[in-house]
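Structure first, commentary second.
Shown here: the complex without one of its protein chains, the others still in place.
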Amino acid sequence: MEILSLFPREPVQWAWGFVLFWLALGFVGLLMQGSQWLRSGLVFSLGAFGALGIAGVGVAGLMSPASSMILPIGLPELPFHLRLDALSAFFMVLLGSAAFGVTVYASSYFKSMVAGSLALLSLWYHLFLAGMAMVLLADDAYAFMVAWEVMALSSYFLVTTDHKIPEIRRAGFLYLLIAHVGAISLLLTFGVLQGGQGDYTFDTMRFAQLTPFWASVVYLLALFGFGAKAGLVPLHVWLPEAHPAAPSPVSALMSGVMLKTAIYGLLRVTFDLLNVQVAWWGTLALALGLITALYGVIFAAVQSDMKRLLAWSSIENIGVILAAFGLTLIFYTDGKGALAALTLTALLYHAINHAFFKGLLFVGTGSVLHATGVRHMGYLGGLMRFMPWTAWLTLIGALAIAGLPPLNGFVSEWLLLQAFLLTPGLSQPYLNMVIPVAAATVALAAALSAYVMVKFYGVIFLGQPRDQALQHAHDIDWAGRLGMLWLAAGCVLLGLLPTQVISWIEPVVRMLVGQALPGSGNWLLLTPISAERASYAPLIFFAVVAVVLLLTFFWVRRIYHGRVRRSDPWDCGYPEQDARMQDSAEGFGQPIRQIFEVFMQVERETPDPFDRQPRYRGASLDKLWFILYLPIARVVGWLSDQAGRLQHGRIQWYLIYSFATLIFLLVFTR
Amino acid sequence: MAPSYHLQIVNLLAALLLLISFAMLSQRRIVGLITLFAWQGMALAASAALVAWATGQHHLYYSAALTLVLKVIAMPWFFYRTVRKLDVDRDVEPMINIPTTMLIGIVLVIFAFNLALPISQFSGTVTRSTLGIALACVLLGFLMMITRKKAIPQVIGFLAIENSLFFAATSATYGMPLVVELGVALDVMVGVIVLSIFFFQIREAFDSLDLKHMEKLKER
Amino acid sequence: MSTGIVLQFTQTLLAILLAPLLMGWVNQCRAWLQGRNAPPITQPYRTLRKLFHKDAVIAHNASPLFRFAPYMIFSCMALAAGIVPTIANDLPFSPAADAIALVGIFALARVFLALAAMDVGTSFGTLGARREMLVAFLAEPALLMVFFTASLISHSTELPVIVAALAHREFAIYPSLAFAGVAFWMISVAENARIPVDNPTTHLELTMIHEAMILEYSARHLALIEWAVALKLFTYSALGIALFLPWGIAEQGRVDMLPLALLAMIAKLLLGGALLAFIETISAKVRLFRAPEFLGTAFMLAVLGMLINFLLDV
Partner (left out) sequence: MEIYWLLGIPLTGGTFLGLWGSRKNAPEINAFFSFLTLLAAAFLTYRIVDQGPMIVGEGWFFIDSFNVFLVALTAFVAFTTALFSRPYMRIEKEHGKLNDKRLRLYHSSYQIFIGAMFLALTTNNMGILWVAMEAATLATVLLVSLYRTPASLEAAWKYFILCGVGIALALFGTILLYFAAEKVLGSGGGALLWTHLNGVKDRLEPTVLSLAFVFLLVGYGTKVGLAPLHSWLPDAHAEGPTPVSAVLSGLLLNVALYAVMRSKVLVDGALENDMASNLMMGFGLLSVVLAAFLIKRQTDVKRMFAYSSIEHMGLITFAFGMGGPVANFAALLHMTMHSLTKSAIFFAVGHATQKAGTQLMADISGLIKTNPTIGWGLMLGTIAILGVPPFGVFASEFLIITTAMHEHPWATPFLLLALGVAFASIFGKVQPMVFGETDLPKLPYQPALTPVFLHLGLVLMLGLFIPPYLAAWYKQAAQILGG
């Protein structure tokens, strides 16, 4: 019986157990003096097991009511409160399922690292996972902030794994700085929310009665703090630097999961902790989200570094999610519960989708990097023939992120667009004006992401290799394939079984906005509102396409002979055929750059006619950096110069300071 | 209650103290400065003794004696020695010219007086009004430290502040508890010893006691 | 239900078979208008037949994707043709994919075509792919906006419901639909690689978009792609008809209406094809760099239509 009583029952206890397991694993990995295989293989596959456990706990949490526990650590009055309700459970599922694939992949990716750095890396890696899980579990401000910063810190050390390179150091610094500023503003958020007299549990915050003004202050601070982590424009500058700098599995986790913790926090504060919402919040979030989405995808289109491209596309996806968040708020404050439920479903759905396909794409670039050591797309190409596994699995991810049916990216976009269509009849007329434009922007972003993905996939995997060395590129080994397979399978299944997924999400939606989507009786048919309104049945869709495809194939095969002759490409009969004649990454992005040049600081380096070996270089830099961040830096520098003047070495002046202070105070206090 | 001419004498001494402070402020030569400092100590000792006699606070005799020994004999002697050894007895150019300093000084005195005015009402002692003068002397000493550019005058200004504090302690409150007095005296003595070491260190490092050599540490 | 299934198959099959005919008709009209003596209307069928008989020639470095793409594209277009109500309404497939999904299908086909074009790695292939995606990223949302306008009127994104709403009710003027109509016209011109955005009959490397992508294809793969193109044209025309002049489409389960519907359909198609040919003849191809402006205009028109709908119609 004793044993049984020790045995955890509540899901939250299980979750805490797995977090502990991860922590222990991290330190074991640090101390273990074993072979590379033991380190990377064993430790990481155990970590993957932990991820699976977390996912399982999440599923259990979605099924069962909220469970909570208290740890004996933390501040004196404030031990760590943990709580696993539907919201955190859903994000647990996201974390666990995505992290499983990535970690399995990592176990083969990190094989070739040097022992010392691998030991540290495994520590930070598992600390990172544990931190993210704790963020989801935390039920008081202190635990939340500790977990939040542990997450940031460990990911910083992961980003700077290769700290010999100055750019990477710079990226890490920028990342940690913005993360820290965001964290301080979160502190202020909780400062307003707290009941006073140092009661920081979320429970008391839930019942804090705030005036609309202070509620808005909380909301804005939270938007700033979480936005800094999520890469919300204009707080996004760290993201395209840090994500490429990190080792690919880490980038996958950061992009796929860590950004979502920010979304989680935003939902937690706005819908759970705050019990008053103001109408204009939603409009603000919607506008910011749309700007972010467009900005991100435009810059993704002009990148030539493959991981940087993916990072920018993460910004785009976060923008879409944030737009959905804004719509949810609009509907919720407008008393349209059903619509709020719809957009919220779209939001959560897109969050988990992004975790899968962005994870998949990042590990895909990881294996390209592993095989070729090249990140610049200008030196890649034609890899489909040398690393088929990576190529075909990445193709699934690319199609999914481009929002093409029947994969998962399409489902969430579909839901979101449906929400846009149902807006007429909002109380504020100006919203009815805004919504169509918003819908147009989302559609534009989606279409552009297709452009981006064609560029990404076509330049890296198709065409002729732009470098002879690529001929020897080898595919990643079985563990890596397994990880990618898992993620790809996730993309497909999430795309094909939307009704099931939505029924899982349902408790979360019910918890946050009070009601959920009316499920259609038919498990094949996804009908958010009603069958007349709209419906989508990916399985039928997929079946039809497949059937038609096979039919045509066999018909062609049967009726006509299948003789095939191989020869050189025709290419309008041009004799010269050279890999360099294909579109480079820059070339492919050129039209977009031409159209959206206003957002960019374009640096071109064009050869003049007399160059011995003429080379073209073009970089499209983020204009915000130049018009926002550098001025801020300059102002700070100027201020510190002024401060420095006070300190100029002459003791008489120092005495005058004391004297003046004394006199001033004497006058002041009378 | 002691007869009133004691008080008049104490107040007279207070005025003398203030006068000496002003004199120090205007004094250019270091040797002269030291002499004035010695006189200040003398006046201090006298006032302490007087207050002791008038109010029968016997421990004030000890402090008077201590002052006499330390501030009238030991320190001036030590300073003379230093000046002779390092022969730094030149005219001291203050940062601000003398008249201006004087004007500032007068302003400070007025300020100090009406700062001390509301307080001295509450004093149970016979010599309440001296508090304002003590405060004025403190501020004047401060001003002197600011205006002087050489090490020794600055230190003397510092010690002048100490003196006026001591004056405040004796005349306005009939002296602090003896332990404190002793402690203060000890500290002052040790301070002076430390200073003497310092002077030689500075001298051998910069071969002068001019403070303008000591402006290297700054934000640039 | 069974009638539904039958209808569905007949319609899909009909669409697949009739599509090249429409293409032929357009070419014929254009030839007439340009004063050439026209090829027979069945010319496309002959071309297809010829192509199917040839040996396929494939570049050395072509990957499996290259050979897989044509089938994919073809089946996507078949599905598209299957869910757009041409002669009968309310087909069993149509719940599987609504208007938005339809756009998704087109996008899927397009992405595969572009990828296939990049696969061999020739200068023209990549060029074509880039241009195609450039056209698409403006045309796609514009098409979506057109659908939105229609579905805001009918409060549904289900094509059958839209058609029903537009066709079987008392006649009403929708200003928003006017905008949507113009936008839709411009989009379908661009999407089907017609003048003024692209020219299906040219191989001038400076101007071609669609042709550049399929340069490396031959024989049966080429045939499938051509057929898919014809299907696309057909689907778009059917869409235009369904959205903007839907009268005559058979209602739910009204088998007796079918022949009439078929006749009306054919008439409309002939008319539309002629119109297309006419406009193609009188208009000149714009420079490629103007293409985004052209499509941007279409996009703006579509959004404007939606706004107008919010302003006036509701």
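For reference, chains read A, B and C in written order, and residue numbers begin at 1 within each chain.
Note that in this section a contact is a pair of C-beta atoms (placed from the backbone, for glycine too) under 8 Å apart; a residue touches a chain by one contact, two chains touch by 3 or more.
If you're wondering where the values come from, they're calculated on a predicted model, not measured in any experiment.
Novice: In the intact complex, which of the depicted chains does the undisplayed chain touch?
Specialist: A, B
Novice: For the chain left out of this view, which of A:S108, A:S185, A:Q464 or A:T527 touches it?
Specialist: Counting the whole complex, the residue in contact with the absent chain is A:S185.
Novice: Could you list which residues of chain B touch the chain missing from the display?
Specialist: Within chain B, the residues that touch the unshown chain are 57, 115, 118-119, 122-124, 131, 135, 138, 142, 145, 151, 154, 158, 161-162, 165, 168-169, 172-174, 176-177, 179-180, 183-184, 186-187, 190-191, 194-195, 197-198, 201-202, 205-206, 213-217, 219.
Novice: Footprint of the hidden chain on chain A, which residues?
Specialist: 72-76, 141-142, 145-146, 149-150, 152-153, 160, 163-164, 166, 169, 172-173, 176-177, 180-181, 184-185, 187-188, 190-192, 194, 196-198, 200, 636-637, 639-644, 646-647, 651, 654-655, 657-658, 661-662, 665-666, 669
Quick note on the criterion: only the chains that are shown with their structure count from here on.
Novice: Considering only which chains touch which, label the overall pattern as line, ring, star, complete or other.
Specialist: If you draw each chain as a dot and join those that touch, you get an open line.
Novice: Chain pair with the most contact pairs?
Specialist: A-C
Novice: How many angstrom lie between the CA centroids of chain B and chain C, rounded to a whole number?
Specialist: Chain centroid spacing, chain B to chain C, equals 101 Å.
Novice: Just how far, in Å, is the C-alpha centre of chain B from the one of chain A?
Specialist: A distance of 70 Å separates the two centres.
Novice: Two or more other chains touching the same residue: where does that happen in chain B?
Specialist: Residues of chain B never touch two or more of the other chains.
Novice: Which positions in chain A touch two or more other chains at once?
Specialist: None at all.
Novice: Enumerate the contact residues on chain B facing chain A in the complex.
Specialist: So the residues of chain B touching chain A come out as 95, 111, 115, 142-143, 145-147, 149, 154, 211, 214-220.
Novice: For the complex, which residues does chain A have touching chain C?
Specialist: Per the touch definition, chain A meets chain C at residues 381-382, 384-385, 395, 399, 402-405, 410, 414, 417-418, 420-421, 424, 432-433, 435-437, 439-440, 443-444, 446-448, 450-451, 453-455, 457-459, 462-464, 525, 531-537, 540-541, 544-546, 548-549, 552-553, 556, 559-560, 562-572, 574, 577, 579, 581-583, 587-588, 591-592, 594-595.
Novice: Any idea which chain A residues touch chain B in the complex?
Specialist: Where chain A meets chain B, its residues are 643-652, 655-656, 659, 662-663, 666, 670.
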